[in-house]
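All protein chains of the complex are present and in place, except for one that has been dropped.
Chain naming follows the written order as A, B and C, and within any one chain the residues start at number 1.
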Amino acid sequence: MKRYFRELSVLGALAAVLVGMAIFAPAFFSPQPLLSLLTREAPTLVVACGMACVIITRQIDISVGSMFSVCSVCAGLLAARGWPLLLVLPASVALGALLGAVNGLLVAGLRLPSIVVTLATMVTLRQGLNLVRQGEFVNLPDRIQWFGLSQMAGQLVLVGASVVFLVALALAMRHVAAGRFVYAVGTDAEAARLAGIRPQLVTFLVFIFIGALTGLAAMMNLAQSPQVQPLSGAGLELKVIAAVVVGGVAISGGRGNLWGAFTGLLLLACVSPALIHLHIEAYWEKAIQGAIILLAVVADGLRARGLNR
Amino acid sequence: MSVSPGTKNPRDWKALLTRHEMLLLYVLIAEWLFFYFAGTTTNRRGVVVGFGTLDRQFDILRHSCEIGLLALALTPVIITAGIDLSIGSLLGLCAILFGKLWHDGGLTIPVAAGLTLALGALAGGINASLITALRLPPLIVTLGTYSLFRGLAEAITHGAITYTDFPASFLFVGQERWLGLPTQAWVFLGVALGVGLLVHRTTFGRAFRTIGFSPEGARYAGLPVARRLALVYVLAGLIAAIAAIIYTARLGQAKADAGTGYELFAITAVVLGGTSIFGGTGSVHGTLLGVAAIAVLKNGLACLPVVMRMNAAEEMSGLLTGALLLLALTASVLPKILSRFRTRHHAPAL
Amino acid sequence: TAADSKLVVAMLPKSKGNAYFISCKVGADKAAKELGIQLLFDGPTDSNAAKQNEIVENWITLGVDVIAVAAENKEGISTALRKAQKAGIKVLTFDADAMTDARSFFVNQATPEGIGQGLMDEAARLTNSEGEFAMIVASLTASNQREWQQHIEARLKEKYPKMKLVAVRPCDDLKDKAQSEATALLSANPKLKLIMAICSPGVPGAAEAVKQAGLTGKVKVMGLGLPNENKRYVHAGVTDSIILWNTGDLGYLAIYAGVALAKDELKKGAKTFKAGSLGTFSIAGDNILLGKPFIFNKANIDQFDF
Partner (left out) sequence: MSPAPLLALRQLVKNYGGVRALRGVDFDLQAGEVHALLGENGAGKSTLIKVITGAHQPNGGTLTLAGQRVANLTPSTARALGIACIYQQPALFPDLTVAENLALRLEATSASSRIDWPARRARAEQWLARLGAEISPEAEVRSLSMPEQQLVEIACALGAGARIVIMDEPTASLTQKEQRLLFAVVRDLRKNGVGVIYISHRLEEIFALADRVTVLRDGQSVGTHAVGDIDEAGLIRLMVGREVAQIYPAAESTPGHRVALSLRAVGCRASGVHNVSFEVRSGEIFGLGGLVGAGRTELARILFGLTPADSGEITLHGQRLTLRSPQAAVAQGIAYVPEDRRRHGVVLELPIAHNLTMAIHRRFFPTTWLRFGAERALALDFIRDLAVKCAGPDAPGGSLSGGNQQKVSLARWLATKPKLLILDEPTQGVDVGAKSEIHKIIRRLAKEGLAVILISSDLPEVIGMSDRIGVMGGGTLRAILPGGSAPHDVMAAALGTTEKGSV
């Protein structure tokens, strides 16, 4: 109970928001829009899982937004050329993994600071994409949408698949040795080395992992609409990092879990629809999100001080 | 080895010439010469146009003032091993506050500007107090204020209000020349001089560096660590406010989206200038060179006929800036990696 | 050289990647070819007033002959444009105007008032002038969006007392964001009869949301957008009508007007202007009028490709 205090308090905050919504705007809970909301957030959730792993290893990746855009556009172009879905999906994941491997090589191989490396790759990828595509939309063939299923089924598949994925990954982070290696490297890389783990390899693989997940997320996004906009990943990195941090994953590595990241993402994702339901003007949104992030870290800080006393 | 105070080791010269800042200076000169020759032409009317004109050089200066100021603000922050993601948003917030104080508050421009500077410092103080009093990681604190400051700017203006119709005497700061240079360049140079002296010539800068290398070591040396850290973030807020005023004067308008994304350019310039994101090492002249390298690249590309035909100056400069940053980073760790290999293969003497 | 002796016309969109301006460029390219001039087409990758200024200043030192601008921000761009005029460059605006003293002519696709009224009237027609509706805009800070919104609200107040604007949401020019905003709007406002999107990625985004919510036909979708991006929604009956002028013609006209200005063929006080294959346009004051906005619907949308 005490160990999951942080996750539970975010869950509490989410519950409070939901209860508030139930009282003041019960329409929030009508099933179809809620499913739509979850469908929209599913790709972000997948990226957030990867980001949680990266931050747990005491690194950060701010190039996910650009990777997402690149994967979306490339996958879209392949699909538009008539590639079957069964090939486009692995191609997108592989491309993401490749881009992640570049980050991983620079961070783990050359021991460069991840924040600057991924800043550089973010700018490079984004501008490269702009250069090549000049902002043009990619029009997709019909069968890509909802993987050729009906819309309802497609939504359920997407949400279901991402929830299964999340649960599987969250369990794996706890119950498979590889997941524990990630934690071990994040809390103390030297102790990990003494315990026979190879910290640089773990870091490298984690960057590949987030890349692959970003490729997957791009694919999940692709399936939701008949067009891809090259800007589609803009701002994704900050959204995901904020969600992960609000969910209790410590930026100093080694602490937190995917359940928290998941809850944090839902909390932040609720802000915008909640404002709409409560008929609050849109221009308060960013300030409220910033305040939530600050509240979460201040709470962390106060708690840490309490522990140290 | 004994100490000989008077003589300079000839090796020092070699070291000096291969320092990061020097390398960057060579890159900058090469860049400039390239664009001078490849980006200058004579147009239909027989006028010399393009990169080689004095006007273009002034424009480069003018365009790099705001990002340059933010980069100056970030240099001490990064030297203390911190980061401030919120300064771009703070630029927007300060621009709005300035506009509102002047337009709605009925204050004169100087009073409004003074108040804006104070508010900028205050906003920096929010970052500072969260970081020092609660010992929170700067990355996350300033990620939060990044959203908060921009959000407040949008909330104050409902996103839509734009403050305009500033008096010509104010627009002079952003659009005219004074003593031969664009007016804001004087402000920029003044701030650069101030920050440069602070970082390189005073005990404050010494303390920043010490904290960046080893906060514990600084504490054991009796340095006031929290106060110095606070100073750095407050200063960043203050400079962001100065940048906001210059931005407003250059465009003649204050709007909530001012400075969006500037923090990334500023960080890029600082890191390119040789300041280590791990703290401790870094210089203001390096930052200035970094800002200049990016600005020349961006403006020079826009003057190249081939890039013009592709209509892609913006993207090309972004792409090349990212690549340049990666290159600079790799170059900075190369000696360490080489020496790691060397020590692995030769057992240490003795 | 020969290339140097060509007239150089520089065209500045609000944002380069926007499909709307890409379709303008198609017309502009056509005109450039017909007139044998060099066309520079550059702009910010995302709407950004400061970058527009920088690009104009760059063009001034490059010594282009004509600058045609779609102003992101009226006051912001005007200082740079005045500077260009001082440097002997002909300046005109298209799509969104700058201050009147900062340019010679404005190639006006439709007045903000006309657009606002057109949109509102069409919305009223689709909802029988009653019920709730919501708007999706590009961003809270874009000035032309703001202007259109004001005219829409004015028209609403004046003519349609039984209609109610329940929310205005920004989508940052992102289709995906427009979709999630629209989804939330739909669940928050069960009585919603119509969504009006006044930026081009907003319309397909809203349509996708309505379609996914299973409210096709129950909640109408309409707005400002490009035919190509919306065809499939119009055919599926999700989107009812799209209002737009012919953007290709807008680009075409802007280039013709610019070249005429540079060659001193177009002068202050002219009443008409002939632009190549498009024929003659009338001039009101210093506004070259493209003509009324066009309403695309199921019946006619396939005739257009831009």
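Everything below uses one rule, namely that contacts are C-beta pairs under 8 Å (C-beta built on N, C-alpha and C of every residue); 3 or more make two chains touch, one makes a residue touch a chain.
The structure displayed is predicted, hence computed values, not measured ones.
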Touched by the hidden chain, restricted to displayed chains: A, B
Option touching the unshown chain, where A:19, A:153, A:176 or A:295 are the choices: A:176
Full-complex contact with the absent chain, from B:34, B:172 or B:213: B:213
Residue of B:27, B:94 or B:223 touching the missing chain in the full complex: B:223
Residue in contact with the excluded chain [from A:37, A:184 or A:220]: A:184
Where the missing chain touches chain A, by residue: 3, 174-178, 180-181, 183-184, 186-188, 190-197, 253-255, 307
Residue numbers in chain B that touch the chain omitted from display: 1, 3-5, 201-207, 209-210, 213-214, 216-224, 280-281, 347-348, 350
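Methods note: only the chains that are shown with their structure count from here on.
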Distance from chain C to chain B - Cα centre to Cα centre, in angstrom: 35
Residues within chain A bordering two or more other chains: 127, 130, 134, 282-283
Of all residues in chain B, the ones touching two or more other chains: 154, 157-159, 311-312, 314-315
Interface residues, chain A side, partner chain C - complex: 25, 27-28, 30, 32-34, 36-37, 39-40, 127, 130, 133-137, 151-152, 155, 221, 224-227, 229-232, 234-235, 272-273, 276-277, 279, 282-283
Residue ranges of chain B in contact with chain A within the complex: 83, 130, 134-137, 139-141, 143-152, 154-155, 157-159, 264, 267-268, 271, 277-278, 311-312, 314-319, 321-323, 325-326, 329-330, 333, 337
Sites on chain A touched by chain B in the complex: 60, 106, 110-113, 115-117, 119-128, 130-131, 134, 238, 241-242, 245, 251-252, 281-291, 293-294, 297-298, 300-302, 304-305
